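Only a single protein chain was left out; the remaining protein chains are all shown in position.
The chains carry the letters A, B and C, assigned in the order they are written, with residues numbered from 1 in each.
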């Protein structure tokens, strides 16, 4: 089962050429990752960052911008895990709107202990759900 | 009838102190105004800006920050028109979450002809709906 | 002596109408306040937030947008203190570019103990420098 969420392109996202300014796609992507963690992986960002002192920084990103997005477009962001490590997770995110792909991103996240600033294993329950998502995606 | 919409505080909105970085409130406010225009006033921002070359710049803003908002908070933004002119609109926006007011903003928008960079009258249908909202608010 | 700093309008700041999207002015203003604290008041934001756990949230904001700013414009932001309290500071910020005023903001900051989430007195050395700036401004 893949995770999907939608986002609307706002005035704040759009550049003088009338299309999404690309750094804003990464804010949308980060929002989708927040939703994925909260809704599917059982780990909400507030608890995680402010109470458990766990972060999930992005350490690698490969993005192909396939077609532009305009003000008002409603985009579906689909997240498909590709590989789950002890303390990392590779996933693909696809942005699509009106049947047209907008961008595809290959992302690597790492689970980080914010107090010692070092990677740490995923909490067991999170890793299990990631593996379940991975299994069901293929 | 007042217009209300909700927004969730995202990781992107939050500062090192763990609370909303205030410029981000204005992105949320701008999004709420987009929704108000599209859903209640019959004028969507894409058509308006890119086809009709009408803009609605904010010309005045008075904001009182009443209490902080944290990552994950769901905020309701209520928009109440206070005064509707030939080419301007004064409204109050109130951000509330969990029964606690977060900020109150008094805003003045002006209807602008983007081609000649001058104020212009509201389109008649928009002004009528603003006046109806104004009448029903009091 | 008033504090002034300059900022260039970037592609990231500009909306589909080709002018600064107003929430971005507040990021510029916040940057100017950072510079003012670091350069004139002897209190840099990193030390302040991350070590001393002091924040300076904006609690009130009155802004008049006087004329639009375009991509590439270089803006001078001038900060003039108006009133210095035990734990608050009122100042005026003026954005000007090419001899044309862009916006004027009346701002109230409060000194905050981030650990207990309550206002606290300004550090004595900061308050002295604010008072000196206030005295020399008039």
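A few notes on this one:
Operating definition for what follows: a contact is a pair of C-beta atoms (placed from the backbone, for glycine too) under 8 Å apart; a residue touches a chain by one contact, two chains touch by 3 or more.
Just so you know, these numbers come straight off a predicted model, no measurement behind them.
For the chain left out of this panel, the touching residue among B:23, B:57, B:81 or B:97 is B:23. Of the listed positions C:40, C:70, C:106 or C:128, the one in contact with the omitted chain in the full complex is C:70.
Touch with the chain omitted from the figure is made, among A:38, A:114 or A:132, by A:114. Against the chain not shown here, chain B presents residues 11-12, 14-16, 18, 21, 23, 71. Mapped onto chain A, the footprint of the missing chain covers residues 16-17, 19, 21-24, 26-27, 30, 49-50, 55, 57-65, 68, 114, 117. Although one chain is not displayed, its contacts with chain C can still be listed: residues 10-12, 18, 27, 30-31, 34, 44-46, 49-50, 70-72.
FYI, only the chains that are shown with their structure count from here on.
Chain nearest the geometric middle of the protein is B, using mean C-alpha positions.
Rounded to whole angstrom, the centroid-to-centroid distance between chain A and chain B, based on C-alpha atoms, equals 28 Å.
Computed centre separation for the pair chain A/chain C is 34 angstrom, with centres defined by C-alpha atoms.
Each chain gets one centre point, the mean of its Cα atoms, and the points for chain B and chain C are 24 Å apart. For chain B, the set of residues touching two or more other chains reads 27, 30, 49-50.
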